[in-house]
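Starting off with a structure, shown below.
Every protein chain except one is present and positioned as in the full complex.
Residue numbering begins at 1 within each chain, and the chains themselves are lettered A, B and C in the order written.
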């Protein structure tokens, strides 16, 4: 649908595949769900029917892998709020770059 | 907005006024809420913030009054499923007619 | 490319489903109604469609007044029958024609429609009843479905012309869809009825008969009517008939009226159907 490199906006198959993970992440907008997630991550992810690959990606906070599995960053961000992670670190992970290099090369900082 | 007599489709003010009652009725699509409604109607209606007039209309199954208070029939019908009431009786109440007369004059039956 | 094998217009009155559930189909009240659908059912069996596009309105079951979509399109894998307050009906789940749905959504947005795109949603009698009337009660439905919801519950409802225009996009989407699926289009709702207000019980047999006779050839008349004229002529809930225009617009200008049936009242509603084929 597009030649723009790895731009998940166009990845419909990924989005369908990642639906359950995104739904789990969406639920973290509710405080009680955040508490349940913190109390027992594995159980919480199981209750949302996540696959082993999805669970591993979430539990290791592998932002790149979550998006590769169809995660949409706007939902995934609610996971990043659990143990606060700066957006630029998530960005660097997407780009597959060291954080400092990412800040410098992509954002023109430092 | 229209000269068609008492056609609630166009009654926006009524629809805004009746929002809470419709929301309560909508919730009866869930079995647990139907049980709660049956167990203690007054408490259930209170928990949805209904006014005294709305409570009375619902508890006396006054279909005409429910619609007059902004109830939308498609939601109100879920109340009629609690203690099954035929649609034509609800229709007759709206029209302010005796049921037999309604069947005969409006629906051409009998 | 997928192929439109015909168009159906039909009532979707909930009492029809209730009559089936209660085994009332052969009672004097209901038999004439169901008998009239036998040719339609036979036509469907003969035509063997793969996909049914069903245009209908929700009746306060899948949508509440908190968020009312003017048009919604289903892209789900499966649609469950919704509990309308009476408990779930014994009706099989509906498998979604997912790829065609997404293709249609792409075309709609490209052509300046603004659908609500639904991945997870149940379907009420508006879809169930037409499926039962034309496919009976199989173990599993012989077709996948593409559901299209039209708001007819809360003013402003879409204009007849807008429904017509959506039918044109639907046709083009089907005919540009890579595959050899056979698609039937089911416009549902009506005929004349009004359930609320002092005009409740309004049925207009003359207007219903004219509609059934005219939708094949005289569609321009119906497309040009205002929403208020629909309400006046068919009752506030009878204005659901605008949804047949989506089906009619997706067919050729010239069509053949294969079957036609009218019965009134079914519960409080004028009820019936047409089956159309492209001429």
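Remarks
Throughout what follows, a contact is a pair of C-beta atoms (placed from the backbone, for glycine too) under 8 Å apart; a residue touches a chain by one contact, two chains touch by 3 or more.
As the structure is a prediction and not an experimental result, all values here were calculated from the model.
Listed for chain A, the residues touching the missing chain in the whole complex are 1-2, 4-10, 12, 15, 19, 22-23, 26, 28-31, 34, 67, 72-75, 77-78, 81-82, 87-88, 90-92, 94-97, 102, 105-109. Seen across the whole complex, the unshown chain contacts chain C at 65-72, 105-106, 109-110, 112-121, 154, 156-159, 161-162, 165.
The criterion applied here is as follows: only the chains that are shown with their structure count from here on.
Among the other chains, A has the CA centre that is most remote from the centre of chain C. Look at where the CA atoms of chain A average out and do the same for chain C: the two points lie 40 Å apart. For the pair chain B and chain C, the distance between mean C-alpha positions equals 26 Å. Centre-to-centre separation of chain A and chain B, using mean CA positions: 46 Å.
For chain A, the set of residues that touch two or more other chains is empty. Of all residues in chain C, none touches two or more other chains.
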